[in-house]
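Note that one protein chain of the assembly has been removed; the remaining protein chains are unaltered in position.
The block that comes next holds chain A.
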Amino acid sequence: MDILKITQPEALSQDVESDIEMSDNENEVTGNSLVTPGELVTDDPVWMKGHGTYFLDNKTYSSVAGSVSRVNRLLSVIPLRGRYQPETGDHVVGRITEVGPKRWKVDIGGKQDAVLMLGSVNLPGGVLRRKSESDELQMRNFLKEGDLLNAEVQSIFSNGSASLHTRSLKYGKLRNGIFLKVPSNLIIKSKNHSFDLPGNISIILGVNGYIWLYKTPSSGRKNNINASSNKAQASFDAKGGYNPGQGSVSITRLEEESSWEIYSDKNDPNITGSVRKNIASYYNIIKALSHGELGITEQRIIMGYEASLAYGNSGSLIEKEAMESICEDVLNSEKMRGDAS
């Protein structure tokens, strides 16, 4: 029986057909080929079935639309889109949704909320001890519903949800800034996910696509020790040369740094107009990059910022043309850099 159609869209079908045939004939999976749900990926039973596939009658089918990936004998299909899938070691930004017994529930944009155990946060004052019942009772004084924090994924439970920790001074409650959400697949994983940007702004690019833009802390992370008038720290510094690695903090300093202040709800009272303006432009630049579906990196944000200086008002960046021209500028300047090096 032949089914006809009144109007036929431009046919891509030839292309599609050849794709399927190829993988069928060769009886093995081709590198970066696209598959859609229900499509036969391979009928060779030697492959191990990974994510995005299912197995029926000795045949492996795709269950999502995406590209086939092969790692040794493991065959999986990586979906084009989808929610963030936490992995151990990811630096994420999240929002507290629930305070429960000895734990917080944190929305990190994944399929399920992550948990942050009371045991995996720093106590005010930096005392290192077991958490007692009284700590449990004042959990809401540390973090309450709606608070934003950045944390690291400590482990993944068998059902796929994540457990977080904030046992470092670079993690913890977020202040002095603005929250922004982009699709998580646009964030490119790297060694470091917090950066200082030109214009006295810092950024945390959560791997989960949650971003925090904030005023660079008045005494930058490295200078913290010098800026502080604390005598103990001064002598500590006088020992000379010993400079704790960026972000990580020695136990002695942990005590002084992590007073109740790390859980304070008060914003810095002097955030100047220019800082606010810069935050707004960065916000719009990141929105523009995500509109153009460009991967978001520190360098691209800075290039976007340079491109955005041509626009007087950061509010005008939300126009569609402006967003597209920024994306183009970023790609162009990236090409130029590529040629130069």
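One rule holds for everything that comes next: a contact is a pair of C-beta atoms (placed from the backbone, for glycine too) under 8 Å apart; a residue touches a chain by one contact, two chains touch by 3 or more; residues count from 1.
Keep this in mind: contacts and distances are computed from a predicted model.
The chain that is not shown carries the UniProt protein name "Ribosomal RNA-processing protein 41", picked from "Ribosome production factor 2 homolog", "Ribosomal RNA-processing protein 41", "UBC core domain-containing protein" or "Trm112p-domain-containing protein". Here one chain is not drawn; of A:52, A:94, A:177 or A:206, the residue touching it is A:52. The chain omitted from view is touched by exactly one of A:72, A:159, A:270 or A:313, namely A:159.
Only one of A:79, A:94 or A:304 touches the chain withheld from this view, namely A:79.
For the options A:45, A:89, A:125 or A:295, the residue in contact with the chain missing from this view is A:295. Panel shows chain A; residues 1-7, 9, 12-13, 16, 32, 34, 36-38, 52, 54, 61, 63-67, 79-83, 97, 105, 107, 111-113, 159-161, 183, 185, 290, 293-295 of it touch the chain omitted from the view.
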